[in-house]
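A single protein chain has been omitted from the complex, and every remaining protein chain is retained in its original position.
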Amino acid sequence: MTRCLRYYAWAYLGPMAGYALLFGAAAAVFSQLLAVEFFDSYYQALPIAIMVLLFVMSTTLSTYNLELPLSMGARRRDLYAAVLVTFLATALVCLAVTVLTALVPEWLGWGVVAFPEFTGMDSAPRTGVPMYRPAASWPMAGLFYLLSQAAGACLGRVMTSHKVLGVILMVLFWILASGLVAVVLIVSGMDLQFGPLVPIFYGVFAALTLVCALLLRRWVLQATVR
Amino acid sequence: MRGSLSDQSLIYLQIASMLEDDILRGVYREEEQVPSTNELARAYNINPATAAKGINLLVADGVLYKRRGIGMFVAPGAGEKVMEKRRAAFYESYIRPLVRESRSLGLGGQALLDLVSRAVKEGENDL
Partner (left out) sequence: MTTTMDGVLSARGVCKSYGALEVLKDLDLDILPGKIYGLIGRNGAGKTTLLGVLTAQNTLDSGSVTLDGEPVWENQRALDKLCFSRELQASLFTGQNTLKVRHYLRSAAAFWPGWDQAYADRLLREFRLDPKKKICQLSKGQMSMVTILLALASRAPITILDEPAAGLDVVMRERFYQLLLEDYAETGRTFLVSTHIIEEAASVFEDVIILDEGKILESCPTEELIAQFHYISGHEDEVDRVCRGLQVLSTHQMGRHKTCAVRGEMVKLRDAEAADVDIAPMNLQKVFVALCGHGDEQP
């Protein structure tokens, strides 16, 4: 199992962390060069950008990043366990990047940034002063990062056996992602109270993640290299 | 050692035969070491087990013997043993095919014997 973890560390997590840092740094740097409003929206899109990155890259976890180790004598159950740990580790790393991108500009005195209210799901009303809501936002963002990977890995598997269905799902995903960006931008300007819906959101997304993880388990334990 | 192997007979037999030829030619003298199975395998790009089979054949015939930890050596009297072996096979491998061939050419027994005498005489003249 450690071999599988080490493999995923340099084949998946490493590049992913690199990209996430790049996105985060770009968000922080560009925001300083441009107007504050743009900064708000740009920064609010960061988690979504990361989710897209994770979704697309994690498709490899059920394609060549699964078949390659398998062809080199790795056990399927070790690979599955390693994939789960990798999901978690990657989600945490991306979360750290997201959080740092929020905190570092403040520490450097560049100004306080507004974390996406949408992901905040905070029931406290907006005061008019942009501020980030770490406690409420981050678990949700972390969950989204997990879900993106689990769903992406599932999509990768679907694409290998049912190309047409996979393409349809991929297209749907892109539409959803664009829609989500728009929704975030709109909602962050409004004073929405999600209140009692928050636990339901958590429940739904956690359940989706679980479903994807279980599907993945079934596919991985029966995986073959032709 | 001759260059390469043909596919006219089994490889291990060719290996054995080549070693015998070299012993008769004096390439390997009595009590001298012959190439190891690995050396033979390398030289002809063959499986060491095949080379070993050829060598074992000669060991079984008493042409080679093994010195443990060192290798295979030409046994004393190997030259004569090879000659004996070949003389015994001479009838099967040369004489009988010769008779068959002459029969198929329509040469009777006496005609064949005349040809053989002539060849023997020519051979003596060459010497």
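Letters are used for the chains, namely A and B, taken in the order the chains are written, and counting of residues starts over at 1 for each.
FYI, a contact is a pair of C-beta atoms (placed from the backbone, for glycine too) under 8 Å apart; a residue touches a chain by one contact, two chains touch by 3 or more.
Bear in mind that the values here come from a model prediction, so they are computed numbers and not experimental data.
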{"item": "Absent-chain contact - pick from A:L13, A:A26 or A:L68", "value": "A:L68"}
{"item": "Positions on chain B contacted by the hidden chain, ascending", "value": "5, 7-12, 38, 41-42, 44-50, 53, 96, 100, 104"}
{"item": "On chain A, residues whose C-beta touches the chain left out of the figure", "value": "3, 6-7, 10-11, 59-60, 63-64, 67-78, 156, 159-160, 222, 224-226"}
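The rule is short, and it goes like this: only the chains that are shown with their structure count from here on.
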{"item": "Between chain B and chain A, distance of the C-alpha-averaged centres to the nearest whole Å", "value": "77"}
